[in-house]
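In what follows, a structure is listed as structure tokens, so that the remarks can point back to it.
All protein chains but one are shown at their positions in the complex.
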Amino acid sequence: MNAAVHDNQAVSGSTGGGHLVQPGELDLTHKVILYLENISVSFDGFRALNDLSLTIDAGELRAIIGPNGAGKTTMMDVITGKTRPDAGKAFFGQTIDLTRMNEPQIAHAGIGRKFQKPTVFENHTVFENLELAMKMNKGVFTSLFFQLGDEARDRVAAVLQRIRLTDAADRQAGLLSHGQKQWLEIGMLLMQEPKLLLLDEPVAGMTDEETERTAELFVSLAGKHSLVVVEHDMAFVEALGGQVTVLHEGSVLAEGELADVQNDPRVIEVYLGR
Amino acid sequence: ADTIKVGILHSLSGTMAISETALKNTALMTIEEINAHGGVMGKKLEPVVVDPASNWPLFAEKARQLLSQDKVAVVFGCWTSVSRKSVLPVFKELNGLLFYPVQYEGEELEKNVFYTGAAPNQQAIPAVEYLMSKDGGSAKRFVLLGTDYVYPRTTNKILRAFLHSKGVADADIMEEYTPFGHSDYQTIIAKIKKFASEGKKTAVVSTINGDSNVPFYKELGNAGLKATEVPVVAFSVGEEELRGVDAKPLVGHLAAWNYFMSIKNPTNAAFIKEYKAWAKANKVPNADTVVTNDPMEATYVGIHMWKQAVEKAGTTDVDAVIKAMGGQSFKAPSGFTLTMDKTNHHLHKPVLIGEIRPDGQFSVVWKTKEPIRAQPWSPYIEGNESKQGL
Amino acid sequence: MRTPLTVRLFRSLPRTGWIAILVFALLAWVGIPAAHLLLPESSPLFVSAYTITLLGKILCYAVVAVAMDLIWGYAGILSLGHGLFFALGGYAFGMYLMREIGTDGSYGVNLPDFMVFLDWKELPWFWVGSEHFLWALCLVVAVPGLIAWIFGWFAFRSRIKGVYFSIITQALTYAAMLLFFRNETGFGGNNGFTDFKRILGHDITSPQMRLVLFGLSAALLIAVLVLGRYLVTSRFGRVLAAIRDAESRVRFIGYEPTRYKLAIWTLSAVLCALAGALYVPQVGIINPSEMSPANSIEIAVWVAVGGRGTLIGAVIGAFIVNLAKSYFTVSFPDYWLFFLGFLFVAVTLFMPRGVVGLWQRFLQREKAAPQTEDDLATAPTPTTDATKGATA
Amino acid sequence: MMRSLLALALALCALCAHAVPSDAVFAKLAEDDSDSRIEAINALAADGSEQSIKVLDALADGTLYVTAEGALVILTDTEAIDPRTGQSVTYPESSDQIYLNNRLRGVLQGALAASRVKSPDREVRLAAANELRENASEDMLPLIESALATEKDKAVRNALRLAAARIDIASTDSGRRRKAAENLGESADASVKFMLAGLLKKADDGHFVEADEAVRTAAQDSIDRIDRRLAMADVANTLFSGISLGSILLLAALGLAITYGVMGVINMAHGELLMVGAYATYVVQGLFRAYLPDHQDLYVLAAVPVAFFTAAVVGMVMERTVIRWLYGRTLETLLATWGLSLILIQAARVIFGPQNQEVSNPAWMSGGVEVFANVILPWNRIVIIAFAAFVLLLVWLMMQKTRLGMFVRAVTQNRAMAGCVGVPTARIDTLAFGIGAGIAGLGGCALSQVANVGPAMGQGYIVDSFMVVVLGGVGQLAGAVTAGLGLGLMTKFLEGWSGAVVAKILVLVFIIIFIQKRPQGLFAVKGRFVED
């Protein structure tokens, strides 16, 4: 918590000096990839996020847990530009002010997201879903003249392998089962090669074995990428092994190793239950 | 062939079907009548009915089809000026023959067309003259109210020039247009009321066409603008249009035409009787209440004159018939013998002004003694000076 | 290793497609002219001027239908105002045609007739240059293109979607119609433009000119089909389809839907305008009723009848509906609306994906192929949200 | 006394040569010439006898005829009466009605008004006084003053005072003129204002037309008062017509607010459902005329439920046969309902013919009520505004206060799941569509009272209806209400300023711009589910 406050000051310093905050190169000089500072969001008077402050280090794998309605998804909405905060700052690296950018710009800057309810392009094939997500220039002209090269094909194939949908590559995504869609969405995220991955309940509807594999996958991605994972599956959170943040009523209730958090009476009270 | 094909080009669907369907019926009736009397030069007429659906480009397409596919000898059709303008090039290109039965704005004279409706000087101008007369209420101020298209615009332009020539100042003329199908006349009526209260005796000249007339007259009736205070004279409201309105509140308002159903003479009685019988026999909806009106009479006259011209020419060849048309005359249901002008393809027509009666008919309050010659090129429009001989 | 664009353009159509186009081109550019000019009128194969203008007109409609399919079928944008762009193209070219009349009008002055009797003494500024063919062509493309672009830019930027978009396009064309109806606007009011005489000095009613216009319409249709096919098979087309199905999701993977929509929207408008420009000299009149909301709705109807999202379906739909209309209005002038109405109802009920869908289903039956999705409960999208309205 | 005063007043009339109607007067009346007839009318009025007034009444009612022989006769359906004697005579073989033209009608009305200004019936007196207020001639002044002396009713007195003032303003007595100028300030008539303004003008010689300063001040004062009243009337009129137009837009749109707004069916045949309602009204009117001619004025009341059920049945049949198969395929419904609309239009054309049909306002919906000077609110519009409120209440109750409403909303939002909580979706759909169609039918019934009833009438409302529903925000009843009234008022205020065509264009442009600001309509549903 203290570290967060310290870093936040650094951010205010850089913006206070009239720093140009345009989408640009990600600046990781302070080894912090995401700063959220005093974010508040309310809907018709209901405070979904309440002065939320949070920082994620570059390469970190962070689990976020918290009761239903704590504001986890809303937080992701704020980071990805879907929801504008009523107050507070959200920075990507040192310089990129997320509150001033729209969704495509944020995606372009390097933040990818998997939604709580799997959302894929239902009328496209699995292959096309992955291809569309692929990291590249996403302007109109590029798309007009784009040709799928062998390299790109290989990349898609590799991801298909990883999400175990190689056989379903030519099926319409809308025809997949719930769990398969979850995988496909993770696959799309991988194709995007974002620097920061936001994963909202990625293992919901997966079998225990798949949950384990997913955890392995995320752990392997950490370091090169930064990940923020929201989950209610404690076994999974444990397998991730990273720091855990507990949200409650729109702000941070506790933070630390899973074991500590799990023993925090407040967390047990509002979240884990007896 | 042992029949002569005759094209009928009237909208049977779309906004103009309201007015044009009756013209199709009249044409069919007239053709039946002619056939019953032995046809034309011993041949029966064979009507070819098409529906251009109130769609102006479709008029052109259908005209081309009638002329080039069906090879009709003549076409009776069109109501709005724009539909006529749309088919004109086709008739010129294929040298066809069109009989146009509706009152219009003039400013046109085509070799391939015969105009059996009124030109402005056969309807609009006499009507305004009447309004200015003592019996018409000695109107001094005028509201020119119309649907926003060429016929009302041009007519009003002519009327304005005419009023100027009678010493009416621009300040005493108010010109207003509403879109086709306009259905809310509250504002306009309020404006008219205001304009009328600002001074001298006011009259309204309405060139509202089509559907809008019903809401206009309903509003007029309810807003308490009485005919004795502000009379309205209309050029596109006839018996057919009044079938859609409760005429009681409109009593005293006027219309100018060249024919009214209420005219009493044997020719007209026969005409009405024939049409009613035809409507019944052909199961026209509401056959018991059908009415006749001016464009129907014009259609009837046109077909008969064409028949006479063909018989005179001895052929249906277009050029020969055109030549034979000049000077044809026919005893029309209006009670007058109408003559086709030798040069300008327009009929000499009487002008009648009628007041609306509670039963939706008109009682004639004024009429010309004689049919008068059409001036398709109005002398009140600049640049037409050279065309007055036509 | 990049394949040249021409090759890719070529590859975007399957072989049967190219064969069909070839047959069509031969018919349009050789067969019909020959049948019109060389055969005697009595021959059963003779093609009359009437038929040529009718087909030429429908070819133009087909182009409009394809343009509509591009935005509606592939990008999910239902425009109820495409008649506007068609009409604007027509008006732009019509201005040129009016000027070509020269002093042959009723008043023998170098001003269009309607200006003379409305007392206009000189051409309004926006008519300047309209006597030049090339400038007219520029206007044909630029005016509708620009209007579409500006309108689209505002609308897409504000994230107006679905039926909201449809309705404002309808408002747009309706407003334009009223504007053009006004005589003060300077485009001939309700009558519009008619009584054309010449194009580039050549008689507009000559058989040769008629065939040239017909041939150009056919060429435009072919070009639009090939281009459309390329677009929808490209990545651009896939992104559009993704936007259609889940616009907000597309944003999160880094695409800017606004630009994509704007591009296809503007293109579609320009294609309509070109069709309009070819339509006017063939039917001989352009007036504001082309901008009436009902006309624009009908364009959507053609596409739906043929089958949405297939391009060729749009062409087929335009032909079926318009030929049916031409036939019924003559053969059953009193009842043709019944036939047309029943046709539309029947198509939706029995051919859920239009005529092309029926054909596809037929092919699939042959192969006993598996997937049919017309069963509501198994359709991939689980919920139907009223707000998605027109683009659902 | 009264009789003699009246006779005296009218005797002053220059045209009145005879005090007793002679045969010559009747002969003049029979002549086909306006001037002679006017002479005769004036003579009869001057005579003022009961019999003379009867003749004038007959003339006004159109029951006065000229026989082939040129004799006058008053004809009823069964009886022929000699106007000179009031005795029955033999019913003539043939006769021509004496038609009035507007000039004759004006004279006749003035004459009759003078004879009625002392009628015991207050309504008759008021009408006569109002008539005099506009048409009184100088010679009627004594009559008006005598009437004023005995008149108790305030409204009648006011009208008479104005009538007198209009004459007095030309009096030679400056006191009378001043009093008249003051009294005229009560008027709301612009023509009075012009009359007064005449007093303030300077003649060519630089002198005021009105020499007396006090009269001029009074005139100026009165002009100001009239102006204020006129301005107020102007605003009131515009406001009313805006609300009236809004209520009509709303009525036209409410059915669509259900079928489209709530159920999501892009119902292009909505206009035709309005048409069905309007034709139903027409048919009911016809039945009343044929079978209940004594209760004709009540036909509208009977038409309301008939219009509702007819349209509802048509709607339900549409739903069962066509729309039912298209749920979830919104766009196909566009095509199919477009087809249905063509079929319905043609059906109307075949059954009723292509012309418009006459639907008349019942007597209690005809004419208007003068709420204050120069503001006449037509009854039919007032009734329609009230009716719109009534229908709105109906729809609101149905959607918000019944389970049916909730079920309909649930079915549209998630048809499969609605079935899985036990909603008989098919039945709900039919019912809801039927109700929506029925509401459209009510709209049609109302429209028949102000607009055309014809096969294509629906086409004129479909675009506006969609605009109202969409501008308000699909599925938002309150939005539709606001949008309807807003568009109505806006149109009317703009129309007064720019004319109908430009106003309509401006309104459309406004809609386009407005949607930019509110891409989901006026009453947009906010929430996270909207985007998905």
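Each chain gets a letter, A, B, C and D, in the order it is written, and its residues are counted from 1.
In this text, a contact is a pair of C-beta atoms (placed from the backbone, for glycine too) under 8 Å apart; a residue touches a chain by one contact, two chains touch by 3 or more.
Going forward, contacts and distances are computed from a predicted model.
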Options "Cytochrome o ubiquinol oxidase subunit III", "Urea ABC transporter ATP-binding subunit UrtE", "Phosphoribosylformylglycinamidine synthase subunit PurS" or "Acyl-CoA dehydrogenase": UniProt name of the undisplayed chain: "Urea ABC transporter ATP-binding subunit UrtE"
Sole contact to the chain not displayed, among A:K31, A:R84 or A:H178: A:H178
Touching the absent chain when the full complex is considered, from A:V41, A:I64, A:M206 or A:L240: A:M206
Contacts of chain A with the absent chain, listed as residue ranges: 43, 46, 66-70, 72-74, 116-117, 175-180, 183, 201, 204-210, 232-234, 270-274
Interface with the unshown chain - residue positions in chain D: 403, 406-407, 409-410, 413-414, 416-426, 475, 525, 527-530
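Convention: only the chains that are shown with their structure count from here on.
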Pair sharing more residue contacts (C-beta pairs) when A-C is set against B-D: B-D
For chain B paired with chain D, centre-to-centre distance based on mean C-alpha positions, whole Å: 29
Gap in Å, rounded to a whole number, between the CA centres of chain C and chain B: 37
Shared interface positions of chain A, touching two or more other chains: 82, 119
Where chain B touches two or more other chains, by residue: 12-13, 148, 177, 179
Sites on chain B touched by chain D in the complex: 12-15, 17-18, 21-22, 134-137, 148, 176-179, 181-184, 186-188, 190-191, 194, 197-199, 211, 214-215, 218-219, 221-224, 227-229, 231, 240-241, 243-246, 248-249, 252, 284-286, 355, 357-358, 360, 363, 365
Residues of chain D defined as touching chain B within the complex: 34, 62, 97, 99-103, 105-106, 109, 134, 189-191, 194, 234, 237-238, 241, 244-245, 248, 345-346, 349-361, 366-368, 376, 378-381, 450-457, 459-460, 491-492, 495-496, 499-501, 504
Complex interface listing, chain A residues touching chain C: 80, 82, 102-104, 107-108, 112-113, 115, 119-124, 128, 131-133, 138-140, 143-149, 172, 174-175, 188, 192
